[in-house]
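The complex appears here minus one protein chain, its other protein chains still in place.
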Amino acid sequence: MELLVDFLTRFVTQFQTPALAFLVGGMALAAFGSKLEIPDAIYKFAVFMLLMRIGINGGMEIREANLMEMLLPAVFSAVLGCGIVFLGRITLANLPGVKVEDGIATAGLFGAVSASTLAAAMVILEEEGVVYEAWVPALYPFMDIPALVLAIVLANIYLNRKKDGANTRVKIWPIITESLRGSALSALLLGLALGLLTRPDRVFEGFYDPLFRGLLSVLMLIMGMEAYTRLNELRKVAHWYVVYGVAAPLVHGLMAFGLGYIAHLVTGFSPGGVILLAVLAGSSSDISGPPTLRAAIPTANPSSYIGSSTSIGTPVAIAVGIPLYIALGQAVFGF
Amino acid sequence: MELLVDFLTRFVTQFQTPALAFLVGGMALAAFGSKLEIPDAIYKFAVFMLLMRIGINGGMEIREANLMEMLLPAVFSAVLGCGIVFLGRITLANLPGVKVEDGIATAGLFGAVSASTLAAAMVILEEEGVVYEAWVPALYPFMDIPALVLAIVLANIYLNRKKDGANTRVKIWPIITESLRGSALSALLLGLALGLLTRPDRVFEGFYDPLFRGLLSVLMLIMGMEAYTRLNELRKVAHWYVVYGVAAPLVHGLMAFGLGYIAHLVTGFSPGGVILLAVLAGSSSDISGPPTLRAAIPTANPSSYIGSSTSIGTPVAIAVGIPLYIALGQAVFGF
Partner (left out) sequence: MELLVDFLTRFVTQFQTPALAFLVGGMALAAFGSKLEIPDAIYKFAVFMLLMRIGINGGMEIREANLMEMLLPAVFSAVLGCGIVFLGRITLANLPGVKVEDGIATAGLFGAVSASTLAAAMVILEEEGVVYEAWVPALYPFMDIPALVLAIVLANIYLNRKKDGANTRVKIWPIITESLRGSALSALLLGLALGLLTRPDRVFEGFYDPLFRGLLSVLMLIMGMEAYTRLNELRKVAHWYVVYGVAAPLVHGLMAFGLGYIAHLVTGFSPGGVILLAVLAGSSSDISGPPTLRAAIPTANPSSYIGSSTSIGTPVAIAVGIPLYIALGQAVFGF
């Protein structure tokens, strides 16, 4: 009961943090029919800056990190990425009115990771004074790539079987390189490499880090507007996508919280790390996932997977998920 | 006499402040035929940042402000917005060679407000150490909306009467929502709401505020280039637009200075506030005004109202008006 009250209080006050406030503000603007537009060039650059900030910082920290500590959370990330896709395959993809390949693609997107959601959680944790290992954001690709690869493999297996019952093998390596070449993972891995191998401290401290928070607020605004605008597309697809979009982020986040807690007991994974792992699992890809899926599963309907992820999954992951995991963390770890 | 010398000295030295220097620099570049271009995405983003900065700060201050103090200046703002349009209706719109609807549209633009002019004045006042109530920039919509609405109503009344003598009623509410949905007012109101209802302090202090001055310099440069480039368009319309473009900003500013002085005597409105009210009235809309007018008075000729506002009104409002009101303020309030 106390947890519930605490959660509800937290829930309401969290909407005053810039990350959530700008998200809601963007939705309100779109609902009001505002003609405000943030140019696409600014959106792309803001995403690039976020990923570089996360990557460089991760790389600098991994230099000094105990790699063994990273092992268990990295394995859990991959397990979660795959688990989420399998779960979607046996639930959403089998529901009435849901085309199987659409359901698999949607599960793939929810297994993949959103850099903006991750960034919002990092900023909120920092404001709450909750610490985490700085390499945690570097778990991103360990969850993102397996999820996208598995979704594409499962979709192709299904489609091939449907077509001619043949057992054509799906080539996995091209899907992995395709994922790595996507703009989001490229930027993240570039940042990681720069942080790991070079001395970017001054440019990090004077540019990428100080602009992080501000550009995140701009991104949240754009995502809010986008979420509202895309809601229309959802009307064209089965209602189950709405149910999945609301429930999946929280279910995935709680699964990750549980695995993170095991890592906490086994290797001393920090409470903040457990929360971020839950955020990673609860988030759904908004930048590089959709074009990868569109190219790899061309028969799947983008309105279904982009609509349920952008319009429902992401707002739920940010506005409900993040406060929920922090409240849970406080109850479990007592910080 | 001393006032005149002081004004002239001030006038010349003000051109060394970045805001004015970049404006003149932009004009010089365009006059020289430079191929320098600031991408449109940067322009739009800079305007967004300015309006968010002004809005958030206004919202944070209104939280602690005595709303009663705002009342009189807000009423005066609306009176000025409408007064400017009426004045244009009975002067400019009746001059030979000026189409009535073109004249009304021009008066509407001069009654509306320019965020960049306001921002330039805020930065110059700050450099001069002149303080003002932080909610003064939030008077923006109180002047902007009534002016645009009134201009559109007057133009439609005129056009309907001309057409068939009928007394078709003009619907006011759609014009108001249309104004509010424009990108400039949307951003300003979003900022106000975020400042009023949430805790954006960190993102304001780390992002919107520090980038304010710099992005303003970029905007001033663009406006200078634009002003020179648009001068050509003015050659196609009546010379009265040039006379109006030079005289109107100063007349409107002085009218506002007078009303502001009354508010100073009645409610203790600050000298800096009186100057900013004059700047608001003297400025003419450059972002959201033109598209609103274009949509609502389609028969009016954009070359007339955009040309006289961008090429003449805005440079006069910034480069002559701002120093004039500051010099007046020094003479009247003795700061």
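In order of appearance the chains are A and B, and numbering begins at 1 in each one.
The rule is simple: a contact is a pair of C-beta atoms (placed from the backbone, for glycine too) under 8 Å apart; a residue touches a chain by one contact, two chains touch by 3 or more.
In this text the structure is predicted, and so the values were computed from the model without any measurement.
Colleague: For the full complex, which residue in A:28, A:176, A:203 or A:251 touches the chain that was left out?
Modeller: If we include the chain that is not displayed, A:203 is the one touching it.
Colleague: Extract the touching residues of chain B with respect to the undisplayed chain.
Modeller: 15-18, 21-22, 25, 28-29, 32-42, 127, 210-211, 213-215, 217, 221
Colleague: Hey, which chain A residues sit against the chain that's not shown?
Modeller: Listed in rising order, the touching residues are 39-41, 44-45, 48, 177, 180-183, 186-187, 190, 193-194, 197-200, 202-203, 206-208, 211.
Everything below uses one rule, namely that only the chains that are shown with their structure count from here on.
Colleague: So what's the Cα centroid distance for chain A and chain B, whole Å?
Modeller: The mean C-alpha positions of chain A and chain B differ by 42 Å.
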